[in-house]
Structure formats: structure tokens, C-alpha cells
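One protein chain omitted, others in place.
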Amino acid sequence: MEFERPLEELEQKLASLKRVDVSEQPELAAEIGELEAEIGRLHQTLYTALTPWERVQISRHPERPKTDDYIEALFTDVIELHGDRLFRDDEAMFAGLATLDGRRVAVLGHRKGKNTNENIRRNFGSPHPEGFRKAERLMHLADRFGLPIVSFLDTAGAYPGIEAEDRGQALAIAECLAALSQVRVPVVVVGIGEGGSGGALAIGFGDRLIMLENAYYSVISPEMCATILHKDARRASETSACLQLTAQDLLRLGLADEVVCEPLGGAHRDPAATFASVRGAIGRTLGELSPIAPDALVEARYSRLRAIGAYAGE
Amino acid sequence: MEFERPLEELEQKLASLKRVDVSEQPELAAEIGELEAEIGRLHQTLYTALTPWERVQISRHPERPKTDDYIEALFTDVIELHGDRLFRDDEAMFAGLATLDGRRVAVLGHRKGKNTNENIRRNFGSPHPEGFRKAERLMHLADRFGLPIVSFLDTAGAYPGIEAEDRGQALAIAECLAALSQVRVPVVVVGIGEGGSGGALAIGFGDRLIMLENAYYSVISPEMCATILHKDARRASETSACLQLTAQDLLRLGLADEVVCEPLGGAHRDPAATFASVRGAIGRTLGELSPIAPDALVEARYSRLRAIGAYAGE
Amino acid sequence: MPISDWFKAREQRRYTTPTAVPTADVPDGVWVRCEGCKRTLYMGDLERSEMVCPSCGKHHDITAPERLAMLLDEGSFVEADAGMRSTDPLDFTSGKAYVDQIAAAEERTGLNEGFISGTAAIGGHAVVVGAMDFRFIGASMGSVVGEKITRAFERALQLRTPLVLVTASGGARMQEGMLSLMQMAKTSAAAARLAEARVPYIAILTNPTMGGVTASFATLADVLIAEPGALIGFAGPRVVEQTIRKTLPKGFQSAEALLANGMIDMVVDRRELAATVGSLLAYLGSGDE
Partner (left out) sequence: MPISDWFKAREQRRYTTPTAVPTADVPDGVWVRCEGCKRTLYMGDLERSEMVCPSCGKHHDITAPERLAMLLDEGSFVEADAGMRSTDPLDFTSGKAYVDQIAAAEERTGLNEGFISGTAAIGGHAVVVGAMDFRFIGASMGSVVGEKITRAFERALQLRTPLVLVTASGGARMQEGMLSLMQMAKTSAAAARLAEARVPYIAILTNPTMGGVTASFATLADVLIAEPGALIGFAGPRVVEQTIRKTLPKGFQSAEALLANGMIDMVVDRRELAATVGSLLAYLGSGDE
């Protein structure tokens, strides 16, 4: 990532120094020590005062843990359920059943790939209408059988293609929103990476929203916003700040309930630690929600949505 | 139609005689009178003892009134509703709202065309999955708003094509069957022409089944049955009889509730008379069903289905 | 607002095609040019045919007040939530400051926001009704539009009276960030409650209805009507074009394409709209009688 470049330079220097046999050049030991301290300080500086745009970049880091990684790390007895029963199985959307520390849940999640092949099959995590219709099917299944829903957000957005439009991208998202608002089971949403607009929202609201420290969630991508406002996508840094799209912004706006801290430098620097934190957050949240009666749950979810918005006049 | 050939010959002879000026050849008047009497007798003979296969042929007559004709003749304030909201609007299936003598209903119907162009657009009345999904959507709409369903059957069957299979022809039909069994409004089915297998059944059962005299309804087309049993589609006349697919058969088997008489020679010989009879039959049936409470209606529909079948042993 | 001002205001639109401009050789606002057939029309004729070109049938965009006047029984409209106005919750300053945009839109349209709603009658049927006004920052859905739409759903539910909404919008209002995105969920949840209660909801999608509006309450109606030629979709055509790097097919995202794709129930000429909606209300309202 761009803002990490000074750090990378120091790290490369350190690496080259370490290749030298220190027993032959003892004066290097001190230099190495100094360099390590400097790297530590820079690390701290860089990652404790991240700008919104830097966080967006971290959220998109290719090595950042993805929905698949969370599913593998957090759950047991995973059964993937495929298809919308209408047109196609969309690999950009995960839907399935899984168990978290003995709790049986339904899992949804945008699915980016780990490599180019996988990304092509998964359309880089941007679902078509059939992906949302699969998700909607799982929502109804979870509702029917009393399974809480855990949903992982990580998409640049719903795919803006000709076929996606022709097959009713808008309608598919709208149906998800309606379904999600009415399911009589707890819905826990976890923002793990990108939260791109309607494509994220389709599986992205519920009874609780947990955001990873460097995940974002936005009405529009910062680049698109910059293109519209300034005809210049490179002003995304500016629009990132204006859009108030970081986990911290969402917490302040009352839209997120919890921000899960990431290891210094981002989740990809220590996935195991990240998984442990997320597992704890989801478990605690499910624990809080599970005693609530279905009617009360749906009512509270509606009230929660109902309260969102800022306006003057009655 | 093949079995009408002797009749056609006489009618052609009569027509040629009539072209002669009778005042010049007075002896012809008697001949014409005789010929007309013979035609009348043959008419009576041909159409009062129709074989099942002959009725199948009449049901497929290109000039036989079609769903569109019934809708135009019987209803006022017709509003067609398009689309499955998923993939495509299938013109082989009509769905809409209409009023029959002041009674507001939802209307479904297989839709054959009047000419080649129309038939191509309507796929000769054989729906794809999207046609059945449109029908299912209308069933739910009718259910939501308390509108009785009137359904016109006239299809050789659901379309057996690659795309139809790929998009879930079987699943689309099954969903219709489930929906139709549960709608809390009266369902009146009218067999007006062909009743081809699952594609007919998808909109083809309910609280009452009215069959036109020369309409058929069958588990399999007589030709396909002959092909399977004898590797010879030309033995369809034999299998037509075995399959017990005529309106009269269905009445005897307890599957149809009423057979509406057609004008001698078939509905196409006097469409207006046919429309009047069908209008009366539907009106009476809706009148019978409308006082029944929704729960009782659904229960009776289930009992009706439940009683179908013949078996030995408990 | 005089109709001539409205033509000026059209320049603010993001998604619409231009429709009519005053010609050079006649007095401003009296003669206009139809963007469908390029003919010069007398404005009075155009207005009498509800801004549909009598010659080519082109449906010119209209304002929310004009829409309500055309659709509703005369004198039946009682506005609700009229006083609600947008604030600037994010202090959004990238580009033209959001507060200034709101002020300019208010000034230009004489409206408080991009959605007007209330109670009324159509063909003698009582309705809860609302219409979006594209002139007001593209009738994009921020907190106020979302709240007013949600209240319209709740009012229809409370009164058990059918809801008729006329949409025209660029989508969610980016200047209110995530507060805007969440209006999609909020309005959809309200729509789901109305559907659960089996109260009829008819949506009329007009040019253009895009993004977060199409992908939420607008398409959750029992019957979906569109006006001829209206652009309706999720992603804007330019975004799609840039994504796929191909020219878009003719008629892409048009009302007619959506009809063929099975997404809407019908395309209805504006001049027949009130009659059609009235007829539909007779059907859908009959269960409650």
C-alpha cells in the first residue's frame, strides 16, 4: 500500500543488513538495533493515525483475511448450500450452515478469491442477482428453522454489468432487504473488508453490526464519489474522509455496535489474532441476542432502522 | 381434420352446385336439397360419436377459440400483468386481472397464437419456467388480495428445451403446484383445448374443473405414449382411448365437475355460443365457491386431491 | 413554479435525457422543441396532453406537484410531513458544500425536499400517495426522503389504505453517507410490513429511477408500472459502460426492456395512468371491502 512505502524501505534495508554475518562486522549490530527501533516507531505512527483512505486501502489488501478464511477459522460442521433455485449458483456469495462454539447458525458472506482464477469465478466478490437470490433463500431457510444469521461483508459492490441489470440486480437487492428486515432470528453482521453500497447492504444490516477496525462501509465508493464530484477518481482520499465510512465513523454515527481491533498494520499481519477477536465478538453478540423472543427481535430491528436519519422539522 | 374428410367432400360438391344458376337448371334444386339433408345427417353421425382421438384433433383445431378469445369475450376491465420479476416475460402464459359479470378475478391461461408470428412469440403455447413463475406470482397476488383465480388450460405441455431445463422447468412447475394448493381463494379451472401434462397441471387444478366437450387433459400426449409403447406415434388413436383423457372420461373418473357442451362440430363452429356457455359455467361456479370461507376452501381442495387414486390394500 | 423555470431547472439533472428547450425565434416558454421527434410544439398543447408529445408520444419529465395534479382526484390531496428539511449531518464539503446544494434546490424548486406525500384519492379510491421530484438534488434519498417515504408506508399501514408511490431518483444521496444507504433498509423494512399486512402498494417508476431507490422500496410493490421510455436500473448506464468496456445495447434499462425481462407488470402511457391505477385499486382493494 502506498502509505506504507517509507516503512517498506526501512524493512528492506534491515533485511539486507541482516544478511551480513554480524560476527564479522560487530558494529552492524548497533545499527540493526537502531533500525528496528525506528521501524517500530514508524509502525506505530503509521498505523495509529490512519486516514480513512489508508483504511480503505487496508480493507482491500490482497492478503487480508476473507470470508472463506473466517468460515474456516471460526466454524465447525460447515455445510455450504448452493444456488438460487432459479438461474445459477453465484460463487461471489457464500451461503451455508455452520457451528460457532456449539451454536448452530446460517452464514452468508461476499466471497473474494485468493488468486486470479478464483477471483474470476467469484467475479472479485461482486454478486449478480442470483447471488442475492441465493442469500435471500438462505434467509428464509434460517427463519424457518430458527437459525441465527451471521453475515460477512466484503464486496466492492453489486456487479454493474448488462446481464446483472437484465436479470434484475435492483429487485434482487430489494428483496433481500425486505427479507432481512423480517427474519425472526438474530442477525449479526460483520464488516471484515469492503462494504460497498447496496451490494453490501443486501446482507448487511440486522440486529448488530460489528466492524473490523480497518473495514469500511459506504454509500458509494470513494473513487466513484470523487469522479462524480470532481471528475477525478484520484481525489478519493478527500471523499473518503467526507463520506465517514470507517468503522470508527459508523460507531460514532450509531450505525455500528462494536469495532474489533486489528493487529498493528492490519488483519493480514496476524490473521490468527484477528480470528480470535472476531470469534469472541460474534459469540458474545449471539449470546446477547439469543434470549430475545422473535417478535421482540423483529420489532427492535425495525426500531433500530427507524431511528436512522438526521432531519429538521417534524 | 382427417375424420371430417367425407363431410368436406360433400360440402365442396354442394358449394359447386350452388354456384350454378338454379333458375336455368331447376332439377338441381332437388339435388341440392338432398345433399343438404345428407350433410346434416353425416354431421350428426360424425360429431355425436366422436372418438377420443377425434376429440384431441378438435381440441387442437387452429381456429378453435383460445385463451385470448375467452378473455376478450367473457371479461371486462382486463389488466394484463407481465413478468416473473426474475428473468423474462413469457408470452406463452397470460396473467392478469379481469371482471366477469361484476366479479373481480385473477386470470391465468396458456396462450397459443392466432398466426405464425404470434405463435413463435408465444412458443405455440408451451411455457418456459418464467411463464410458470409469472403464474405463481399471480397466484400469490390473488391470494393476498382475495381474488378468485380463473385458469384456462390450452397447452401441448411445458416446453422441453435446453434453456427451459437449465432454468429449472421442473422446479417452476412444482412451485406452482404448491402455491395453487394453498391459495386462500376459489380456483376455477377451465379446460378449453389441450391439457398437456405437467405444463397444464401447473395452473390446472383447484376447487372445480370445467372441461369443454372436446378439450382433453392427459398425463402424456397420445403420440408420445404411442411412441414409448409401440415406437410408432401413429398409434395415437389407440393410446388416446387407453389414456382416458377426454372431458367425459374425466367426469366419469371424478376429476372434472362439469362438461360444457360445444356446438356441433366443435367450439370453432360457433364461438359466440361457446363463450356464452363457458361464461355461464364459470359464473355459476364462482357463485357456488364465493361464500365458502378461505380455510374451508383450502381444506376442501386438499381433501379433493387427497381422494384421487385407486389402490388395493390399506 | 412556471413551467419555463422548470425547463431551466432540468439542467441540474444527472440521469435524464434533455427533453425540450425554448426555440430561438419564439417567445421563451411558449413554443418548445420535443426531444423525441424534434418538432416544435405549442407549450399549451404539450401541457394539455400531460407533457406527452402529441406527435411522437415522448414522455417529458414532470415535477412532483405536476405529477400529483395529473394523478389525483382534483382537490383531494392533503400534504403530510411538509415541514421536514434536510440537515448536513456529515458536514459534507467535498465539491459544492451540501448545505449550499440544499439551499439552491429549495430556492429553485420551491420545495423543502425531493419527495412530496400525503393522502388523496384516485378515481374515487382513498390512497396514501407520494411523488419524488428529480429537480431536488436528483430526488436522491437522504434522511428526509427516506423518512418521509417510511412514514408514507406507515401511514398506509395504519389507515389500511393503499399506497401509490411515483419514483424518480438518482439513488441514495451520497452527501449523507451511510445515513443515506441505511434509508434503503429502512424504507424496505417499512414496505415489508405493509406487504405483510396485505395492504396494496402500487409503484409508478418514472424517468429516471436508479440505484438505491430501485434497489429498495420502489420495486417492492404489488404492481410495478413504468412510464414509456423511462430509464430504470441499479447501476447507471455510464458505470455499466465503464465496467464492461462495451457499448450498451439500444434500449438498455428502458421501461420496455424491463417489461420484456419480466421485471415490471406494465408500461402505461401517462395519459392513461390515473385510469389504470384507479382500476388496479378496485381489484387490489376488493379483499378488504
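As written, the chain order gives the labels A, B and C, with residue 1 at the start of each chain.
The definition used in the following text is that a residue touches a chain if its C-beta (ideal position, glycine included) is under 8 Å from a C-beta of that chain, and two chains touch if they have at least 3 such contacts.
Since this is a predicted model, take the numbers as computed values, not measurements.
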item	value
Partners of the unshown chain among those that are drawn	A, B
Option touching the unshown chain, where B:6, B:62, B:161 or B:287 are the choices	B:161
Chain not shown: contacting residue from A:134, A:208, A:235 or A:304	A:134
Chain not shown, touching residues in subunit B	158-162, 164-171, 173-175, 177-182, 197-198, 201, 205, 217-220, 224-226, 228-230, 235, 238-239, 241-245, 249-250, 253, 255, 301-302, 305-306, 308-314
Positions on subunit A contacted by the hidden chain, ascending	77, 79-90, 97, 104, 130, 134, 141, 144-147
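Operating definition for what follows: only the chains that are shown with their structure count from here on.
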item	value
Between subunit B and subunit C, centroid-to-centroid distance (C-alpha), Å	42
Distance between the centres, which are taken as Cα means, of subunit B and subunit A, whole angstrom	55
Rounded Å distance, subunit A centre to subunit C centre (Cα mean)	33
Shared interface positions of subunit C, touching two or more other chains	261-263
In subunit B, residues with contacts to at least two other chains	85-87
